[in-house]
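Have a look at this one before I ask anything.
Only one protein chain is missing from this complex, and each of the others stays in its spot.
So that you can tell them apart, the chains are marked A, B and C in the order they are listed, and the count of residues begins at 1 in each.
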């Protein structure tokens, strides 16, 4: 996305405090084939899984996904055909993928530059490594200090997808625990689709403004979606469904045809369920309760 | 402060979770004549007035102060002889000073670059203005987008002085309401002196980690100092002593010899009091109670 | 109802210039009054940003902040970002309108809030930019509110603190600036905009009872005059009643120069 064009899209859109509540289906319909998507959370923390699930179900194509660290959802996006390219610092799925070209700081800085409205930002990371060359980074000498630095280009994705602990209908989103890069990708992106564990009243947001990570004017769609990261975790609410992920990982490891294994999983968990509650029913009440009980890590 | 030297000072210092409680006197003794000081808060919000008060009392000399927007405390620092130079975007005191050479974003970016450990950072502000030339800024063309930008140089002050709502004895500091630039200046500076409305237990910090703006390893001295911003405000705790500031401002406006007027004020409010509680006694119980009552703005 | 003073008229026009849903970066005083007025009258979801770190605060009627940089400006905000993040909303294109004023404004809409005279030999030292340069540089559009007098409306500002259209023509774009520049200058005498080509100030409306001659006399450069020069609709009773309720002590709505 061209720097000026990314700005113009934000300038032109209605950023007002409207009621932005909608359905997963309608929200994901905003994503066009070929779009660049930034994904909130990190590895298996606060992955906006419900939105990813719906993207795959809507048979989106040729998307580029930006995520700091990718987990199994990378396989799901690749094998489903939704993802043409992953831009990440780390990806440990089971299926064939490219090589991660960024360091975690490097990619994070791309989001921050996008959020700041500048086209690039300097760093001392990646200097002299093969990441520098494989990512095609430019060097630059600071005119004040004479220091040699790398410049990383900003990212302004078409859409950021994010799961927050609480949000109001205008899109003011609050995150408990690590915000990961969600504040930055929300501001870097031209549109934001937000799921939340719980919708709260605007007065609740105003009672606790310090924890608002994303202000409403960045957000375009809000969907209340409890367990919206499942089988990943939502900090302090539920931990990952380790048993499920363990079984999945072991199955993938053993499978001769890994792509077929993933296709099978997609069929059962993504395409067959009638809706997201149907999907959660596959994990079952006991899993939801156990991960919730263990997820209250803050006090345990 | 040279970029590499600023880093080395942070590398070399003991950043461990020690008990850092001390007195205002001992903490301010860390400041050497000629140091560069970054000041927390903004205009008359959360000014670390107790530390400034002690700096003036200790007759420090030739200091450079960085603050996003300066209020009356600028006059006090100038006239007392503590401040040789103010680096700011705005200063509306009554005594002679230089011209503010920065925009608010420009100066804020200098703090952020310092906090990020990079020697400069690009911006689209100040382009084409006389701030660009009077601050001697360098231009730069982004090699990815071709965009023309300004580069602002990082600041790594010797010492940051900050007032927080709550802090533990290790220096973990929590701020309620706008953090202003305090998170950035704490990381940009080589040392941090912190006053706080109230010392809290480390367990309290761990119960509410989302509001920790400054982690302990940036901090070198912690002093519990209730009403430590007086007569300025501490967000949500007490509002400015408007009556006092109004009288002061009017007196200054009317005074023929403004420097003498400020000297007089310094004598009465800074040099004469035996200690900070003596200083607060000059404002009196009624002022403390009234500003506290009105300061609970969040709920009023 | 004609008993309104210049400050009141200016604020009402400022209020009318705002639209529902906009994100507006304001300073204290008249711009804040205009924004709060608009919220209560015709733009209920207009949202205010203040540089100290308040997003969409609910400013308390009768207890307006004296400065944008104090607790009262942050009251019941939906978010309290760091100052830098407030200012970066501008750079990212998220701020629809910024309100500005200045000690001097020139024919291309450039503002001076730094120094009268020269840097070397200042006759008056002013506070400086604060966030003004950043708003002028990067807000999607800018409204200037100013008292109209010859010493303020100058051919060329002594010090260019905040960019309007710089030297006119395409010079603003050529410098690489992002925001759209000054759309409107609202004064106690009329409303001014800028010629699309030369970016010179053009009088597009005069207030009731104000002549073009008076405006020109109180302007230190040659004004363009719009072919279809309008006369401003005076404030309605509803507009004035609301406005006065917002500032009952008339701290900002003083009768004289503002």
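Points worth noting:
Note that in this section contacts are C-beta pairs under 8 Å (C-beta built on N, C-alpha and C of every residue); 3 or more make two chains touch, one makes a residue touch a chain.
All of these numbers come straight from a predicted model, not from anything done at the bench.
Contacts of the undisplayed chain with the visible chains, over the whole complex, involve A, B. Considering the full assembly, A:179 is the residue among A:16, A:179 or A:231 that touches the omitted chain.
Which of A:13, A:61, A:85 or A:124 touches the hidden chain is settled by the complete complex: it is A:124.
As for the chain not pictured, it touches chain A at residues 42-45, 68-69, 88-92, 96-106, 108-109, 111-112, 123-131, 134, 147-149, 177-181, 183-184, 233, 235-236, 239-240, 242, 295, 297-298, 300. Hidden from this view is one chain, which touches chain B at 7-8, 10-11, 14-18, 115-118, 168, 170, 172, 187, 202, 205-206, 209-210, 212, 215-218.
Here is the rule we use: only the chains that are shown with their structure count from here on.
If touching chains are joined by edges, the resulting network of the protein chains shown connects every chain directly with every other. When chain centres are taken as C-alpha averages, the shortest distance to the whole-protein C-alpha average belongs to B. With each centre defined as the average position of its C-alpha atoms, the distance from chain A to chain C rounds to 39 Å. Mean C-alpha positions place chain A and chain B at a centre distance of 36 Å.
In chain B, the residues that touch at least two other chains are 123-124, 147, 149, 177, 298. In chain C, the residues touching two or more other chains are 76, 80-81, 88, 90-91, 138, 178.
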